[in-house]
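Before we start, here is the structure in question, set down as structure tokens.
Only one protein chain is missing; all other protein chains are in place.
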Amino acid sequence: MAEILQIGTSGPGLYEFTDRAAALAKGDGVMTLFVRHTSCSLFIQENADPEVRSDLNEFFRRLVPPSDDPSMSYLTHTYEGPDDMPAHIKAALLPVSLSIPVISGRLALGTWQGIYLFEHRARPHRREVVVTQSG
Amino acid sequence: MAEILQIGTSGPGLYEFTDRAAALAKGDGVMTLFVRHTSCSLFIQENADPEVRSDLNEFFRRLVPPSDDPSMSYLTHTYEGPDDMPAHIKAALLPVSLSIPVISGRLALGTWQGIYLFEHRARPHRREVVVTQSG
Partner (left out) sequence: MAEILQIGTSGPGLYEFTDRAAALAKGDGVMTLFVRHTSCSLFIQENADPEVRSDLNEFFRRLVPPSDDPSMSYLTHTYEGPDDMPAHIKAALLPVSLSIPVISGRLALGTWQGIYLFEHRARPHRREVVVTQSG
């Protein structure tokens, strides 16, 4: 059975939902997470030090600057604002699906791994992540 | 049962095959797509505005220029032409496998999501994508 998690976002950044995914794990198998959007991403990263997450944010902001940055003047899909096309590019670079083993009802994450939705748009959004488990 | 989709390509760019994948979905579970090559990628992105796809193409062309570009003079694997090693790099950056939930016989894609093969080589190729579904 597929479950759909709704995740509200209010601007670019990482929104952790490890606990909500873990609550759906059962028995043994593989949990698949899939995000139904082309301007945000799934993301597994360190959940210990907030500096890691702000540095990650900054790296991706510099790798894919807003479309009003002179270095991005070649972009043509800009009518939804300067964060529109960079959001699609970041969504292309980062995962749309994740597969995580489930062992005895628990996600087999490492000690420092958290599951995040990485929002790339400035405006608030309600994002959907489809969660299924194969036996 | 695994099915193998053959996708013909004629130069760099995005080749949509959403309909061919969707036709293989059945019941409930997870469809896994896997590309059997190291110089092209799988890709999920917006299927509405063609400008999104040409901008994505251009971003990746600039992130990983051909090996005869001065900025790439450190590359050594160049004997198959200037698009050879950049193709391997793009194949490393972008997905080789995708996992997409299937609900009641339909891929649980978002409204704007299409499934693409992203060809990174200049010469025509016949690419193979293995499609399986787990219950």
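Note that the chains take the letters A and B in the order they are written out, and that residue 1 is the start of every chain.
What we mean here is this: a contact is a pair of C-beta atoms (placed from the backbone, for glycine too) under 8 Å apart; a residue touches a chain by one contact, two chains touch by 3 or more.
All values derive from a computational prediction rather than experimental measurement.
Novice: Looking at B:L5, B:I89 or B:A122, which makes contact with the chain not pictured?
Specialist: B:I89
Novice: Using the touch definition from the top, which of B:S10, B:S97 or B:T111 touches the missing chain?
Specialist: B:S97
Novice: Could you please point out the chain B residues that touch the chain left off the display?
Specialist: Counting over the whole complex, chain B touches the hidden chain at residues 1-2, 30, 32, 34-38, 63-64, 74-77, 85, 88-89, 91-93, 95-99, 128, 130, 132, 134-135.
Novice: Contacts of chain A with the missing chain: which residues?
Specialist: Counting over the whole complex, chain A touches the hidden chain at residues 28-30, 43-46, 49, 51-52, 54-56, 58-59, 62, 93-95, 98-101, 103, 108-113, 134-135.
Keep in mind that, in the parts below, only the chains that are shown with their structure count from here on.
Novice: Any idea what the CA-fit rotation angle from chain A to chain B is, to the nearest 5 degrees?
Specialist: Rounded to the nearest 5 degrees, it is 120.
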